[in-house]
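All protein chains of the complex are present and in place, except for one that has been dropped.
Chain naming follows the written order as A and B, and within any one chain the residues start at number 1.
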Amino acid sequence: MNNRDAYDTAMNEITQVIQQIAPDAQIETKQRLTVTVRPDQLHPVIEALYRNETLRFDYLISLTGMDWGDRLGAIYQLSSSVDLTQEVIVITAMADRDNPLLYSVTDLYGTAHLNEREIYALFGIRFINNPDMRRFLLNDHWRGFPFRKDYIHDPKLNPETVVSSEIIDMAPRIMEREDGALVEETVAVFGEEDYIVNIGPQHPSTHGVMHFRTSLDGEIVKKIDVHSGYIHRGIEKLCESMTYPQMLHLTDRLDYLSANINRHALCMCIEKAAEIEVPERAQYIRTIMDELQRISSHLLAWATHCNDLGATTAFIYGMREREHILDIFDKTCGGRLIVNQNVVGGVMFDIYPDFQKDVKAFIPYMRGRLKEYDDFFSHNAIALGRMVHIGLLSREDAISYGVTGPAGRASGWSCDVRRYKPYALYDRVEFKEIVRTEGDSYARYLNRLDEIEESLHIIEQLIDNIPSGEVCAKVKPIIRIPAGQFFQSVETGKGEFGVFIESSGDKNPTRVKFRSPSLSAVSVIPLISKGAFLSDLIGITGSMDFVIPDIDR
Amino acid sequence: MKFTKYIGGIFTALRSLAGGMIVTWKELFTPKVTMEYPENRKTLVISDRWRSELIMPHDENNEHACTACGICMINCPNGTIQVTSSSIDTEDGKKKKILDKHLWDYGSCTFCNLCVITCPSDAIIFNNDFEGAVFDRSKLLHRLNHEGSKLREKKKESPAPATEAPAKKENREA
Partner (left out) sequence: MLIYSQPLELTKLLAAINNFLQGNLSPGWANLVKGILVGILILAAYALIALALIYIERKVAAFFQARLGPNRLGKYGVIQSLADMIKILIKEVIHINKADKLLFYAAPFFVIVASVLAFGALPFGMNLHALDFNIGVFYLLAVSSLGIIGILLAGWSSNNKYSMIGAMRSGAQFISYELSAGFSLMTIVVLSGSMQFSEIIEGQRYCWNLFNGHLPAMIAFVIYLISGHAETNRGPFDLPEAESELTAGYHTEYSGLQFGFFYLSEYLNMFIVAAVATTVFLGGWMPIQIKGWETFNQAMWYIPSWAWFFGKAGLLMFFSLWVRWSFPRLRIDLLLNLEWKYLLPINLVNLLVMVVIVLSEFTLTDLFPALFGK
């Protein structure tokens, strides 16, 4: 992409921009540009980056709440939608633990809204000017902030209850007035007379325990309020008490349809930090397995999308083809859904003797099936009526809400991590990044089918060239990674999945954060479903393809 | 113009619908993918690497390879394995640890395989016997070492314990 000089000049310019606004900001340029600012400078600095003329930092990759013991804070990972290789990290911290306040960036990034609410629930940091400051993932009456280091884990404090509590549609918030005074207020989420239908948490089409409180006008969706967290397991918190090899098995349980790719990200993050060289053979196996996983993820997405539109038969076809991939997984690493294949330094299992034969048999089979899907559903008049011009997501909104993956690329945003930040063998294989500009459900639908074809193409290039050798590097039994912050992102079936690790040099991390592509997809649904029919809401959720455990980490 | 478009639209729609129906018609005669379990038990192929149940292989003398070092227990991410051991005095006057019970909880295992790959003496493996459902949760707690079994005597110096010993120590400290 850019050569080194261009990169440096760009970064110099950005440094100047930041220094103008916050002269006392600490700026490091070791790996990536890392800026530490005071809380009151946070919003101006980020806004300046957002509005920077030459390179707009308009994509908020990840917003991570932090507790360093003495200070609470947040880490903003910014990137540019035109060049994903450019990254700026903005860190802010404050000592106030009783009433920590930060300025919200929801006015700049749509994705910040749910992320800030999540940080409030888990760390207790409230955000000024966020229009709706309810807790996300936790319920309103949870005591304490579980991700803080001084949280008392006592079941008596938050007893399990079997009594259902009414959902209160009142949102607290802190707004800043013109004269700079802060006003605490509550606003009603819905109007008095709204006809509210609960889509979920137990609903056949939310693909898990997702809860959309939907206000309807006849069949037209007026407003959607997203509730989540019904299966929140605190995986990020669990990781803090585990060693690095132990952590690995939890990533399979995030987006279980991209289990292998998630785990790949965590392994790479640890390998990068601990400077472990992964053998060539392992890289081949990882890439092939990732692409197989992507196909299986897209197949299931296709199947459930069709099922949401009422075509049950398509669902079975998708599942049937996916079964072939799961069989290959099963034979390679003894798992179908939770594959447990990647480990730090390589892969756990070498490929089995017939692996290449099976994969090569699968490729033409899958091509034939893609043709069949095309005949069966892609041109069906009813299906077109249910997908074309439905759920329109503009490029700007896709970037603002951080919608990546096939859905983001359907809105004309070229955001394939494999292309911009190649990992494993993606810089050595040839593949097309599928980008469409329509931004509707149909474009997202077609993108997935086309990406299956591209994945097959990638596998074809690799399958015959797997070199011999070790499948796993020699790794010390206890892995320690040096103190610092590490980030690695990969392209899963749903979009950009990221792993953030902050280490103090011990064998446990001090903070782990997973950037969830599904959360972005869900956060944009209220926007793109507004004014659509109830049936289309279901179709749109299907086309966005999210997985709940990925949101409820 | 509008009228021809109207009629044309009807025919395009009908053609696309017919295309879909042809696909389902063909599928009507494709081989069915349903597996008739349990009738197909005899022909069912479970891959060798399939991880179902943790076992400790015993040889014909009722001997196993577990030295009760507890590495599997330490490495398990969610406390599924409990190893209890006791010390005995061997003939030449040294203290030696022997395995009392190796307990593994089927119910809380996530099959991450860490115990197997970290075991220094390859004493435990996963088998592919997947029919593990029981009616009582307490039955999920498996004792892996058989009654009266003992550690297999090593014929030669095994290289494994020497390298693994420091690692074990480090684990314990933590």
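The rule we apply is simple: a contact is a pair of C-beta atoms (placed from the backbone, for glycine too) under 8 Å apart; a residue touches a chain by one contact, two chains touch by 3 or more.
Please read all numbers here as calculations on a predicted model, not as lab measurements.
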Hidden partner chain, touching residue among A:32, A:56 or A:203: A:203
Residue among A:383, A:429, A:481 or A:499 touching the omitted chain: A:383
Options A:256, A:352 or A:533, residue touching the unrepresented chain: A:533
Residues in chain B touching the chain absent from view: 10, 17, 20-21, 23-25, 27-28, 30-34, 36
Where the missing chain touches chain A, by residue: 195, 197, 203-205, 216, 219, 306-314, 316-317, 320, 376-377, 380, 382-383, 385-386, 533-536, 538
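Rule of thumb we're sticking to: only the chains that are shown with their structure count from here on.
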Chain A-chain B separation of Cα centroids, rounded to whole Å: 29
Chain B residues within the chain A interface of the complex: 12-14, 16-17, 19-20, 22-24, 27, 33, 47-51, 75, 77, 110-114, 117-118, 126, 128, 164, 167, 170-171, 174
Complex interface listing, chain A residues touching chain B: 242, 245-250, 313, 317, 320, 323, 327, 330-335, 338, 340, 343, 348-349, 352, 372, 375-377, 379-382, 384, 476-478, 507
